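Note that one protein chain of the assembly has been removed; the remaining protein chains are unaltered in position.
Presenting chain A:
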Amino acid sequence: METIVLPHLPGQPLQVCLFANVQNAQFLRQQLLDGNANFEYAFLDAAVLLSRQHVLAACFRAINDMLQGRLKSKNVHSEIVFSLSPNNNISESFRRFGVSETTNHILAIKVGGDQAQVEEHLRQHVEGQMVAFTDGALAGMRDESRIRKAYKVDIASVQADAFIIGSMALKGS
C-alpha cells in the first residue's frame, strides 16, 4: 500500500495497492458493475501495465480531466481505466485494462481517501497478496502480447513507454 501524491495535484493523493494472485476478481468486477458505492476504485489488470510511469500518466490525465469537468466516463476511477486506452472506446478500455473474471493481478487505485481505511477495506475484500508497486513487480505480471495488441506496438518493453504514454496523452484530440 502506497500513497502517491502526483506533482501539481497535491489535492488528489492516490492510494495505490498492487495485489498478486487475486482469487476473487469476479467478485470485484461485480461490485463495479453493481455500482457498489463502497468500491470506489480503479481496478486495473496489472498484466497490461508497463511501468509506474505508465499508470501515473493515466492517473494524471484522469484527474486533470476531472478538475476541468471533462470526464468522459462515470467518475474519476473509471476515467483512470479509460485514460490507459489509446482510443475513445470506453467499454473496450474497461475490457482491456479493467478487472475481468480471468484477471490474476490487480492494481487498485483510489483517488483521495484515508490510507489506513482504504488499506483495511482492500485487505478485507481483495483475496490476494499485497506486493510493492514497483516496475519490477509489474514486469513479472506483464502479458506482452496483450500490451502489443492494446497499443499496436511490436515490443512491449519499457522502450515503448514514450510512444504508449504519448498515445494516451493524445487521445481524443
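The rule is short, and it goes like this: contacts are C-beta pairs under 8 Å (C-beta built on N, C-alpha and C of every residue); 3 or more make two chains touch, one makes a residue touch a chain; residues count from 1.
What we mean here is this: contacts and distances are computed from a predicted model.
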"Pantothenate kinase 2", "Ubiquitin-related modifier 1", "Vacuolar protein sorting-associated protein 35" or "EKC/KEOPS complex subunit BUD32" - which is the UniProt name of the missing chain: "EKC/KEOPS complex subunit BUD32"
Listed residues A:18, A:42 or A:57, member touching the removed chain: A:57
Touch residues of chain A, complete complex, unshown partner: 6-10, 52-53, 56-57, 60-61, 64, 67-68, 70, 148, 152-155, 159-163, 165-167, 169-170, 173
